[in-house]
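Everything on this sheet refers to the single structure shown next.
Some chains omitted; the rest stay in position.
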Amino acid sequence: MARKQSEITPEIVAEHGLSVSEYEIVLDRLGREPNLTELGIFSVMWSEHCSYKSSRRHLGKFLTTGDRVIQGPGENAGVIDIDDGDAIIFKMESHNHPSFIEPYQGAATGVGGIMRDVFTMGARPIALLNALRFGEPDHPKTRTLVSGVVAGIGGYGNCVGVPTVGGETNFHKGYNGNILVNAMCVGLARADNVFYSAAKGVGNPIFYVGSKTGRDGIHGATMASAEFDDDSDEKRPTVQVGDPFTEKLLIEACLELMATDAIIAIQDMGAAGLTSSSIEMADKGGVGIELNLDKVPQREPNMTAYEMMLSESQERMLMVIKPGKEQLAFDVFEKWELDVAQIGKTTDTGHLVLKHHKKKVCDIPISPLADDAPNYDRPHTKTAPRPVLNAADIHETQDYNDALMRIISSPNIASKRWIWEQYDRHVMTDTVDSSQSGGDAAIVRIHGTNKAVAITTDCTPRYVEADPYEGGKQCVAETWRNLTCVGADPIAITDCLNFGNPERPEIMGQLVGAIEGMNEACHTFDYPVVSGNVSLYNETNGQAIPPTPAVGGVGLIPDLHKFATLSGAKSGDTLILIGE
Amino acid sequence: MKALVYVGLKPGVLDPQGRTIARSLNDLGFGEVESALQGKVIELDLTGDDLTAAEARVVEMCEKLLANTVIENYRIEMRAE
Amino acid sequence: MQTAVIRFPASNCDRDAAVALEKLTGRKPLIIWHRETELPAGVGFVVMPGGFSYGDYLRSGAIASRSPIVQDIKAKSERGLAVAGFCNGFQILTEAGMLPGALMRNKNLKFVCRPEKLTVTHSNSKFTSKYEAKSEVVFPVAHHDGNYFADKETVGRLEKEGRVLFRYTDNPNGSVNDIAGIVNEGGNVFGMMPHPERAIDPLHGGTDGIDLFKSILETL
């Protein structure tokens, strides 16, 4: 491989977010200097987002197994058994930063991404939820952010035709500079037809399906490097635009192909699209991968290998097809009018090899990319406990009417109807209960049966801020209670851990405390974590967001003749208070 | 006075609408269509008669509301009529 | 009675419509792909389902309305074939010229999803014969482009000829004269923005939609 000795300067390494010591490991594992494409690949694989380098060791503490767990964390989404051969596949994910930059598209692509995680595994998405945190209502940016985010979530979910059945919305000044947009998707599959990402077998064809690859979302480093910018007059936007129409076609096409036995492995192209999807598939399957980038469907001319590998264009999937089933795959995807191409094959080299314009542009061993990813034990300090409020110190209000008015007019308590009325809650005609009734959890019937899943998302950041451990416990417990309240047996949770900069010990302390508290609740309830996502560095000018471990819970209602809802109370009914 | 504001996606931004339009024109037998882009035109009726001053204000309107400058470009055309 | 549901790319209430038709006819409807050029013989009632055909790009329903199967359905409807379009299906029928007028962006520019009260204007139609005239029903709405518009003359004709079958009591989208659903001159092609197919099940959306299906199915 021809390369100039000086190609990778310390500045370029730094622009790629790799520390000096991380780059040392790259040099050591490769036994040479990487070229720019290879460096880009290491940088995204070892990014916080892909490698969970600050949180991995702590996430490992979570209870992740249980009687009903078919697949815990580690795949695109978690899978649980809901009897009769049915499985529920679900996950929650953040799209915080993109939504702050461009609220409509950021939120929309967040919904698209989480749905792909779910249907990648063979599930038809049946419900969406969203947990939103915004700044103060009178902050100058809040109004635009709220309306953009809500329109984006609705715009995507409504078009794809998956009901958005619930969520939560908070306003707090701690989110003025960093809003949180967490989306959860729940899908339904047959337990014996779940698809995984391990690319098994050598010589099997690799298919690319979905939208063409453009220069979307390729970050900083490329911008700075003139070599990669043909028309430098126009600074390239890093915002990705969602195309729910293509997503809908992808869902239908993938589910149609999944009903045959043509797919060996499948993975959606999320963050760092082609890079992380191909490496994860190869790593899990213990194989190598060779891709011919000339075959990648491209939206723009003159794309470099670097750009193709780092592009975050949306609505794309990578799959390993059984030899002999290529034509079947082409037929299905072409019927659904999707771009499709055979772009490579699995190999026995254990390497990721990329060819572009007949030249080898990348050749790196896969195992270090995945296994040697940094895994830090960042220093963490325990959050100092706050003094407990003494009830006696709080004066009784003189005017209960006024107190009540103040409570119900607070944006956090007030009706969220303005939001959920923009979401199609009824499509698929299995929504039994949703935001509309204000019940504690949404209820979605399993199509054609008399059972249902109950779904909720919860988190009270001010509790977590006061005491991460207790607050973490509370988030999990609240989902448990909300599911129980509608008559469901809680089964498992997903989570989205939104925190500030983990390199600050006090922030790391919040993260560790919350995880440990959540985990205690999980053990107490026998309520495992089956999937999740971590979003760190949510801070502006050194001001971190309130710690926000959003939890999504799923439970089963075995018999729809027995469930509870908020609607239906009549005057004269008896009210009963249970608990302390 | 009138201002015509043309708003379109920046080069490189995915235009799903344009793509879909081009493909369906092809399907309808218009094979000569290679690609399509969809943009917006906003026509504003303005009071006053100082075109230059008005244009500066329209730029402000674009930045504040009419265009989403994260993903869109705009172009302004002023007319006296 | 054999019924059919047309499936366009990004239809998303095709299953909803199929469930409703199966429940009310006891027989699975045919699901017909938009690229087909001819409706199979024996189909007596066609539903254009809701959704976002072609992503609603260009205009809601526009691209779908140009697909091959719609041309065949249009020709057959001129000879009496019963056709109903709900939501995106209604948009497709207007774009295809099978119903007058157009569906524009909701007046407040927002997507709206809620149960909506409607008045059945009269029961002298193939689609409302099972309802009492002037009765009130609740169907869910879920749309972004449901603002029905037609020029004065057309609206005048629709009203005079009794072709407005449903009206909103609390207009959610700015439709002229609160129009929610209309039929063509022949009385055999019907379109509405609300979703009767989402109102056939007490656990989901109520059951007020059943009589609409019963009305039309009975005539076949």
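Letters A, B and C mark the chains in the order given here, with residues in each chain numbered from 1 onward.
The rule is simple: a residue touches a chain if its C-beta (ideal position, glycine included) is under 8 Å from a C-beta of that chain, and two chains touch if they have at least 3 such contacts.
Please read these numbers as outputs of a predicted model, since none were measured by experiment.
Undergrad: Indicate the composition of the complete complex by giving a copy number for each shown chain label.
TA: Overall, the assembly in this file has the formula A x1, B x2, C x1.
Note that in this section only the chains that are shown with their structure count from here on.
Undergrad: So, what's the distance in Å between the C-alpha centres of subunit B and subunit A?
TA: Taking the mean C-alpha position of each chain, the two centres sit 34 Å apart.
Undergrad: Would you mind listing the residues of subunit C that make contact with two or more other chains?
TA: Expected reply: 54-55, 57.
Undergrad: Going by the touch rule set out above, which residues of subunit B reach two or more other chains?
TA: If we look for residues of subunit B contacting two or more partner chains, we find 16, 20.
Undergrad: With touch defined as at the start, can you tell me which subunit B residues reach subunit A in the complex?
TA: It is residues 9-16, 20, 23, 68, 70-71 of subunit B that touch subunit A.
Undergrad: Note which residues of subunit C are touching subunit A in the complex, please.
TA: 9-13, 15-16, 19, 50-52, 54-57, 110-114, 140, 142, 144, 195, 197-198, 201, 203-205
Undergrad: Subunit B touches which residues of subunit C in the complex?
TA: 54-55, 57-58, 63, 66
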